[in-house]
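Complex shown without one protein chain; remaining protein chains in place.
Our next item is chain A:
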Amino acid sequence: MFHNSSRGLFTLLLMLLEWTRPGLPSPLRPICDLRVLKHFIEEARDAQAAMLTCKEGCGLPEPVTVPQTKVDFSVWERKNALEQAHEVQSGLWLLNQAIGSLRASVTNTALHSHIDNSLINIFRIGKVLRSLNIQECTPPAGEVSRGEETWRVSSASELLQVHVNFLRGKLQLLLSNAPVCH
């Protein structure tokens, strides 16, 4: 009987541990080397340059929401780390959505590799942010466009331009000032 109760206790303990297991796997090593970001920026620039040469089959079916890329340092510095992280993460999410819809509409096969690369890089940026303990931040479904932080673009080249500017600006600021790296 005592063995039965110990077994039950042991099973309960295991279930509790399984349930309270952290959502994340083993913590990632922080990626502080900005050359990684440099690589992402250069590939985004390549995609933008390729899109500029496209004449046909490279349009957006409908305008997409993209984040604002402008950075006013006086304004930026007034924001705290969390707000900055949120701004970057939501912007990345929006870009992911927009470039995803572009991928579906572009028929020019030469651009497909560039667009796929951009999407993969956005995914990798998410991993880098996670390594720096910057939490993901998905905007609520209802808030599709926020006037201050977003705007709409209707051309693919504009979209990719925004993509480049966002990586160069806000994302770079966030990564270069990550507290984990200093």
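Points worth noting:
In this text, contacts are C-beta pairs under 8 Å (C-beta built on N, C-alpha and C of every residue); 3 or more make two chains touch, one makes a residue touch a chain; residues count from 1.
Here is the rule we go by: contacts and distances are computed from a predicted model.
Comparing "ATP synthase subunit b", "Cullin family profile domain-containing protein", "Elongator complex protein 4" or "Erythropoietin receptor" against the UniProt entry of the hidden chain yields the protein name "Erythropoietin receptor". Interface residues of chain A facing the missing partner chain: 34, 37-38, 41-42, 68-74, 151, 165-166, 168-170, 172-173, 176-177.
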